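Sharing a structure below in structure tokens format, with a few things to ask.
All protein chains but one are shown at their positions in the complex.
Up next, chain A:
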Amino acid sequence: MASGVAISDEVVRNYDLIRVRQAGTEAGERLKLLVMCLSKDQKSIIVDDANCLKVKDVGKTDVLKKILSKIPTDECRYALYDCSYVSKESVKEDLVFILSAPETASLKSKMVYASSKAALKAKMPGLKFEWQINEPTDRDVSCLVEKLGGKDTVKSLEGIPV
């Protein structure tokens, strides 16, 4: 069941940018975090430019903390996070879809974000992992590790051993 909210072309374009490594783009310029929100007229989902992060903005230390600081704690957001982690077999980089709907956000926005999620994900084929953030306790590295496959699969996340 959907809410009928439209997905802007900008979102689809940015999804391709974060998903596929473009030839000719420098490593630092690639998108690390793409944040999306509801437009002011509440009719479509657009890119929240102020909160997006490129690889060069993030650096090598405290990566997850920087990522989480860009996801507001009092408003709802969607995000795509290009997570790099080390599994038993190899180094991996996978996209994690994040739905952030904090308890303190308004009931109406929680309702809209939750019911529009399916439509948004339909425009992003190939997503493997999803992370639902509702409370401060969800904003923890252990939750993300669980979504990626648990402690057995993930050996280290963004350079920090699990």
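The definition used in the following text is that a residue touches a chain if its C-beta (ideal position, glycine included) is under 8 Å from a C-beta of that chain, and two chains touch if they have at least 3 such contacts; residues count from 1.
Rule of thumb we're sticking to: contacts and distances are computed from a predicted model.
Choosing from "SKP1 component dimerisation domain-containing protein", "Transcription factor bHLH146", "Pescadillo homolog" or "Actin-like protein 6B isoform X2", the protein name stored in UniProt for the chain missing from the display reads "Actin-like protein 6B isoform X2".
Touching the missing chain, out of A:Ile18, A:Leu64, A:Leu80 or A:Val112, is residue A:Val112.
Take chain A: the residues that touch the chain left off the picture are 1-6, 41-43, 76, 99, 101-103, 105, 107-108, 110-115, 117-118, 121, 132, 134-135, 137, 143, 146.
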